[in-house]
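Excluded from the complex is one protein chain; the other protein chains are retained at their positions.
Let's turn to subunit A:
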């Protein structure tokens, strides 16, 4: 049977008469929680942005023909020699075409599949860009631009011009930003491309493409699928890559295996292609939590010290309370309540402050060449950070309050009253 009104009233009186100490302790918690909220929001925002940067340009499943040696060499098919040792020297990949030989049936299959959000065909070609005396190596990706716009956010990365311009132009090109700069080209200019075989084709620049990743921007440009097929002298079914977006990204590894065996084709899922990004994300999270927990531990020590001091000062009061019938548990609850009040008030203030900081950062201007779609710092707002924040605050103040309050519970009133 705990008499909460009395206990809380005593706790409140203690806190108010020691207002400065209370404030110091509460601000410690506020600072810890606000830092946590700000850090985690900012770090996660950054993580998401960096991940998106890659993920948006990486299909969930990528189908292509990889040039590699046949896994099962012909000799293995030959029964007569199975009992003997087999030596094969200088194994070379079979002369293989880059083209996906059954691309159109695969595309049809993918269109029917419910797991698939969309599949876009691409034809890649190695070419040289020629402008005046400049000659730069690179590749040309033939795409169905309107499909790409639907499935990826390629349109975010077209910094000049519009996707429609490419669609409406048979010999249009979305030139990589790095290339445009190197060759001093701008929209409306012409650029010549030369195939490996030496054929020259003039193309008209209808837009500039900037992904933010220098390697890509320095070598890659987009044209219509038909344009690549024409440049290479290939037919309409010349497709080298199929990019697939799934409805559920988590299914990518399984789905990619399935496609690979179904069509005997190389299929890589986004997970294989970008294994390193998860590591980066994890490390950034680790740093965020390590810093926040450190701050909260510091705040916890503040509370611990202040309660210890308070209990030392209030020794006589504790003895009186116990002598007049308050139990050790009541006394402990009085001091626990003080810790928890400090934790709750400090924690809530911390949430508010953290939110304000996050909003400020979210509105701070952040312009960089490399990231054309970003103009303020990325901040992630999620209710879960605030829930974790307040739970953090409560747990740390609980621990910080428990130890001193337990000491108060054990104080022997006789000793205090005797004055020893």
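The working rule: a contact is a pair of C-beta atoms (placed from the backbone, for glycine too) under 8 Å apart; a residue touches a chain by one contact, two chains touch by 3 or more; residues count from 1.
Please note the rule applied: contacts and distances are computed from a predicted model.
Its record in UniProt calls the unshown chain "Lipoprotein-releasing system ATP-binding protein", which is the match among "Ion-translocating oxidoreductase complex subunit D", "Cell division topological specificity factor", "Alkylation response protein AidB-like acyl-CoA dehydrogenase" or "Lipoprotein-releasing system ATP-binding protein".
Touching the chain that is not shown, out of A:255, A:326 or A:355: A:326 (per the contact rule at the top). The missing chain, though absent from the display, is touched by one residue of A:111, A:316 or A:363; that residue is A:316. Although one chain is not displayed, its contacts with subunit A can still be listed: residues 1, 3, 5-6, 9, 13-14, 17, 316-317, 319-330, 413-414, 417-418.
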